[in-house]
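Every protein chain of the complex appears in place save one, which is left out.
Chain nomenclature is as follows: A, B, C and D, assigned in order of appearance, with residue numbering initiated at 1 for each chain independently.
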Amino acid sequence: MASQIISAFGAVITGVFACAIYYWLSDKLLQIILPVRSGDVRRISANLKTQAAIRPWLFLGPALLLMIVYLVYPVIATFILSFYDRSGGNFVGLANYKWAATDAQFRQSIFNNILWLAVVPAACTFFGLVIAVLTDRIWWGNIAKSLIFMPMAISFVGASVIWKFIYEYRGADGTQIGLLNAIVQFFGGDPQVWIAMPIWNNFFLMVILIWIQTGFAMVILSAALRGIPEETIEAAVIDGANGWQIFWKIMVPQIWGTIAVVWTTITILVLKVFDIVLTMTNGQWNTMVLANLMFDWMFRGGGDSGRSAIIALIIMAAVTPIMIWNIRQASEDRGGH
Amino acid sequence: MNAAINLRRIGLPRLIVHLSVLLICILWLIPTIGILVTSLREPGQIASSGWWTAFTGAAETSAARLGEPSTARQDGPNFVISGSVFDGSQEGAKKGAVRAFGTKVAAPTEFTAGNPADIGDGETLTVNEDGSYVYSKNAPFSDKRGKRVYLSIAQPASFTLDNYRTVLTSQGIGQAFVNSLTVAIPATIIPILISAFAAYALSWMHFPGRAIIIAVVVGLIVVPLQMSLIPLLKMYNEIGAFFGIASRSYVGIWLAHAAFGMPLAIYLLRNYIAGLPKEVIESARVDGASDFEIFVRIVLPLSFPALASFSIFQFLWTWNDLLVAMVFLGTGKDQLVLTGALNALLGSMGGKWEILTASAFITIIVPIIVFFALQRYLVRGLLAGSVKGG
Amino acid sequence: MTGVTLKEIRKSYGQVKVLHGIDLEIEQGEFIVFVGPSGCGKSTLLRMIAGLETVTSGQMSIDGEVVNEVPPSRRGIAMVFQSYALYPHMTVYDNMAFGMRIARESKTEIDRRVRAAADTLQLTPYLDRLPKALSGGQRQRVAIGRAICRNPKVFLFDEPLSNLDAALRVATRIEIARLKEKLADTTMIYVTHDQVEAMTLADRIVVLSAGKIEQVGPPLELYERPANLFVARFIGSPAMNILPVTIGEPGAEASVSLKGGKSARVPIAVPTADKGKPANLGVRPEDLEISTGDDYLVEGRVLLVEALGEVTLLYLEGGAGEEPIVVKLPGTSDVSKGDIVRLKAAPEKLHLFNTEGRTYRI
Amino acid sequence: MTGVTLKEIRKSYGQVKVLHGIDLEIEQGEFIVFVGPSGCGKSTLLRMIAGLETVTSGQMSIDGEVVNEVPPSRRGIAMVFQSYALYPHMTVYDNMAFGMRIARESKTEIDRRVRAAADTLQLTPYLDRLPKALSGGQRQRVAIGRAICRNPKVFLFDEPLSNLDAALRVATRIEIARLKEKLADTTMIYVTHDQVEAMTLADRIVVLSAGKIEQVGPPLELYERPANLFVARFIGSPAMNILPVTIGEPGAEASVSLKGGKSARVPIAVPTADKGKPANLGVRPEDLEISTGDDYLVEGRVLLVEALGEVTLLYLEGGAGEEPIVVKLPGTSDVSKGDIVRLKAAPEKLHLFNTEGRTYRI
Partner (left out) sequence: QELKFPPGEDAKFNWKSFEDFKAAHADIKGQSLTLFGPWRGEDEVLFNSVLAYFNAATGVNGKYSSSENYEQQIVIDTQAGSPPNIAIIPQPGLLADLSTKGFLTPLGQENADWVKTNYGSGEDWIRYGTYKGKDGEEGYFGFPFKADLKSMVWYVPENFEEAGYEVPKTMEDLLKLTDQIVEDGGVPWCIGLGSGGATGWPATDWVEDMMLRTQTPETYDKWVSNEVKFDDPAVVGAIDEFGKFAKNEKYVAGGVAAVASTDFRDSPKGLFDIPPKCYLHHQASFVPSFFPPDKELGVDADFFYMPTYASKPELGTPVLGAGTFFAITKDSPASKAFIEFLKTPIAHEVWMAQASFLTPYKGVNLHAYANDVLKKQGELLTNATTFRFDASDQMPGKIGAGAFWTGMIDYVGGKDAKTAAGEIQKAWDGLK
């Protein structure tokens, strides 16, 4: 055990160190090849200029390399695969695209995804905002925040397990072990099979993601709220606005930019997350979403790389407008340096 | 001072605020408490009663077997078997106060404890609260085995640490824990270092193509990672074969995690680093610092809150990851990460709630420690660049 | 009828006492300026009048009505903040209309009042802009406009000009002076630590120091007859020169002797009991002249000459005090660094303070 | 030997031209102040000298060497920013030592220079503090100290005092004046839009407007003989009053006639060709006096009286111009609002500008 720990420790150190040494060495090398410490000023200036041209690429190099290899290349490969059949061996033209256009499950997934996109980012942001506002006002706010942030530390699968204990259904005559049904039964209602209720089951799954992500929204929005100039709020107080009006008319509009960032981040997450649906229903009872559909086509029964590629492309295409808007927003905000 | 303090003056009664936050916290905590309690219960109970009943203790129905007919004594005209339902019953009825009993599985609580019950065939049975019973018949007993009775036994709340013991003492868990850390720590630090350099270049250095790179980076945030697994592993294998080294190594998984977290890291860190005061950086430039020195000595220390915030997310993600670890590190016993090792305990068909819940809690611990250690930076650090004056 | 009355107003933040009993009567229509060093409690007092801070003890009335427990929006006040505090996401029009919208005024009424205020403040062309598209001065005008729209009985300003640059400050100051005339019935309370603002705008100045009122009075009275050393040094720029002296001859026209050995007659009555006691002689930089004769008060070597065109400032060392003595000479001067100059002042321009800092003048 | 030479320096940001050919020779050891309205390009010019902005065209030399392509750290300059720009995570000592550490100076040398600078600026007690534990003035001193440590040939200041409050501004200004004397060999270039700073600190002032130099000269020259209307109005506070006139008699001592019908003799030579042409008569508020006789220049109704104690400002309307005429009277005055007053000025204090705004004075 001790030796394991030592070797692991060694690996950790070497790994991190190797990464750091790249930057250090490459800079050293630059300094040696293009000396600037001494010599003729004209020369130094020229060298510095060359350095300035090279250095961004040294800084960006590892990041670009990693992203090209691990992300760009697979995206291109995916794009190409989308024109091939299930084994990736035979060119089939647009057949996969045609399939996507007509497949019922695919349409179902799109519909559900739209539901998710409409609900989850909005709900997380809304709850995050409300909690941020409320917790900022009490002395134990930080404790409350930590508690609400805690679900972030739980893996999606773990979280799904947790929620199974909430949605669990037992027949009306049995003892409920699902909390929700127990409550329903306590108040005299009939227990329900929550995860099988058409349309609504989507929402029950969304609750899980909302439960996890609200902490994230809360933390970021709480920082933004602190940035609101106090005087604008006092001015509104003098103008006679009540708490509700101040919240909606003064505070929220002022942190709109941050809200947008939070919203975007969660939107992307919603499009990528599939563990929750997988563990809770695996897309049964019409809860399929795109990410799961992709996963299904990719791995189930040997996989169909062409169709899964299509779905992956659709997911990426769906986010593009949001990202473009976000980039615009970002460059407007700071005008660039 | 912050904006919200002012709300207080507006007059919304503070009590309501306290209560609503309390309510939200409870709502948010209930699921977690649910698994915590579940993880402390005995496997048999988990599926048969709600976790919230664990505190109160419950009346549990169980079966017990009375003494063998051979142990019967003759008492006047009657034959009597007596003893305790808790003795040597292979049904393993747990001790407790007997509330009711019955002799038919369909009606296990037909009779109240302590009262003699006429169960037909001239038989009477009395089971007392302490479990002692008297079973008599006006004729000799004829059954081969002891009679089955059903008992409703009040049980005090009981918890067990067995589930945790099972998980923690299972083979290879220590190794897996070390492996997890070996994966997660560099997989957190490396991308942060790399993306911080990149974020600096993208916010403070001028070079052609900067805008396009920023756009591409942001676009890459959405690439679903499942898609890239096969082409990447293929590449790893080819590289491994070419150089004659193992294709699955820590380096491989570090880089994979680093790359998958990279776009988001660059996006968040750039937001922050671009928001650093321009004059400070220019001032360092006038002082003669090169971009490398500016980055290392000025930007890096100043971005610490943002780095800390992002490292929380990256750590959470690598720590909780299973798929990437399995693919790029392998599934051998000595390569398993904690999530994988705990997963292996679940059995092929899954369904071991007690193990699942206990493992969920064990995996949470490290992220929670990391979270609390870095939490104070989180509040002001994350995206602080996008917040004016933040 | 009084505008605002403060009776024994005290304020503490937890253990920290910030205001120690403020008594003040402000007439309706008066323009009152609070001045004082940073941290003396000016803003706190103003914010208490606004209702943004609670009153720890004492009684505060506006328009004859006790308002200790009345929320800000019901006090009939309007406030202009140092940082403008405009709602950044609303146009100028909406900024001004916000309060009335909250109060559910009719559309036409809102429009009328906003346009009237915009007119007064020459903001009409900017009504559709967002605050970020305005210059600092315009922003401050919007903040004032927003306050005007509320039709307040009491107008509160907390250092409204301190974020503006010099030129704008002058312009906006004049704007406020105009406003003061226009709204002659409105009581205005103004916090600043800029003297020029205080002097030019105030009907009466309230000098605060460490949570206490030092002196209340019209600007020129404060300038000419400061009640104590604090006020004397605080009002006027550059600050009054203070020279340590000892009382020679007390009486209706006292004589004091300076450190350098010189003595001077001061047309101020000093009680006989104080004979021989140390005191402080105050003389404003603008009241000092260069003396060529022997009738000088102090003599010193010029440390620094600042020629501002219209006036020239001399900084002298080697005078009686430890701080350099500042002299403000009109126009330009040919004195240069290192010169030894002698200074005199008209006796009626001299001020005399006892060791506790209180003035000897009545 | 020249300190800094600018030859035909131009700067554009993309399509936007910011500087339109700046020519300037700065002597070694000179203290030059750039003033001008906001956005005129002062900071841009300074940042170009520092090397933080590239030069679009023209030639810039420091110490005789062309530096267009030389990076900031090699130009022998040091810069103090308006926002201090201290490294927030380093102590005062480290802030000052940073540049030398980068340059790989020896430990002892670093220590010597830091302590010397700290001594000069009275920062020794704070060497171990972080910037956030310092007051604004102290921070600015650290920024200056950091610059001093670089032993620069040229010292650049970009509005170093504008973030400080009035009292600190005065104190730090004097500090800089002292520094100027101490580092007599160091060329200093200082950007501000505060007149007092410009007037008190500068050896020569460069007045910029919209990317062009309007006038260069010692402060008093600019005050007394502004080259054009822009400079005339820009230097001096309150600004010079401008009265539209027509040239009556040209000649060595011209006569001009004012709108009100009055005419005045001005001891300024006007070419005969300009006879009958409109012109602008300039007179500073402090040069105007109240006239009881008939020898007045203008007459007007008092709009506003601002009594500052030491001086009194009058704002008059109904004069010849549209803007109110400002008068600065020494001491207090008994003029009150609504009075009609007549104003005169000594002829030698008058300024005359042609329609293009250029002065007639040589």
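FYI, contacts are C-beta pairs under 8 Å (C-beta built on N, C-alpha and C of every residue); 3 or more make two chains touch, one makes a residue touch a chain.
Being a predicted model, the structure only gives us computed values, none of them experimental.
Trainee: Need the list of shown chains touched by the one chain that isn't shown.
Mentor: Output: missing chain touches A, B.
Trainee: Which of B:T71, B:N115, B:N138 or B:T331 sits in contact with the chain that's absent?
Mentor: B:T331
Trainee: Hey, which of B:K104, B:H206 or B:R376 is the one touching the hidden chain?
Mentor: Going through B:K104, B:H206 or B:R376 one by one, B:K104 is the residue touching the chain not shown.
Trainee: Out of B:P43, B:G83, B:G114 or B:P277, which is the one that touches the chain we can't see?
Mentor: B:P43
Trainee: Of A:R55, A:R170, A:R226 or A:K249, which one is in contact with the hidden chain?
Mentor: Selected residue, touching the omitted chain: A:R170.
Trainee: Kindly note down the residues of chain B that lie in touch with the hidden chain.
Mentor: Within chain B, the residues touching the omitted chain are 43-44, 47-48, 61-63, 91-92, 104-108, 148, 150, 226, 229-234, 236-238, 240, 247-248, 322-323, 326-327, 330-333, 336, 340, 343-352.
Trainee: Considering the whole complex, not just the chains shown, which residues of chain A touch the missing one?
Mentor: Here the touching residues of chain A are 87, 99, 103-105, 169-174, 192-193, 195-196, 278-285, 295-304.
Here, only the chains that are shown with their structure count from here on.
Trainee: Could you work out how far the Cα centre of chain A sits from that of chain B, in whole Å?
Mentor: So the centre of chain A lies 20 Å away from the centre of chain B.
Trainee: Quick one: chain A and chain D, Cα centre-to-centre, how many Å?
Mentor: Averaging C-alpha atoms per chain gives centres 54 Å apart.
Trainee: In whole angstrom, what separates the CA-based centres of chain C and chain D?
Mentor: Averaging C-alpha atoms per chain gives centres 27 Å apart.
Trainee: Mind pulling the chain C residues that touch 2 or more other chains?
Mentor: 52, 71
Trainee: So which stretches of chain B touch two or more other chains?
Mentor: Residues 9, 11.
Trainee: What part of chain B is in contact with chain A in the complex they form?
Mentor: Those residues of chain B that touch chain A are 1-12, 14, 17-18, 20-21, 24-25, 28-32, 34-35, 38, 46-52, 174-175, 178-179, 181-182, 185-186, 189-190, 193-195, 197-198, 200-207, 210-211, 213-228, 230-232, 235, 250-251, 254-256, 258-260, 262-264, 266, 271, 274-275, 278, 290-292, 295, 316, 320-322, 339, 353, 356-357, 360, 363-364, 367-368, 371-372, 375, 378-384, 386-390.
Trainee: For a test of understanding, state which residues of chain D touch chain A in their complex under the given definition.
Mentor: 65, 69-71, 74, 104
Trainee: Mind listing the chain C positions that touch chain A in their complex?
Mentor: 50-52, 71-74, 77-79, 81-90, 98-99, 102-103, 146, 150
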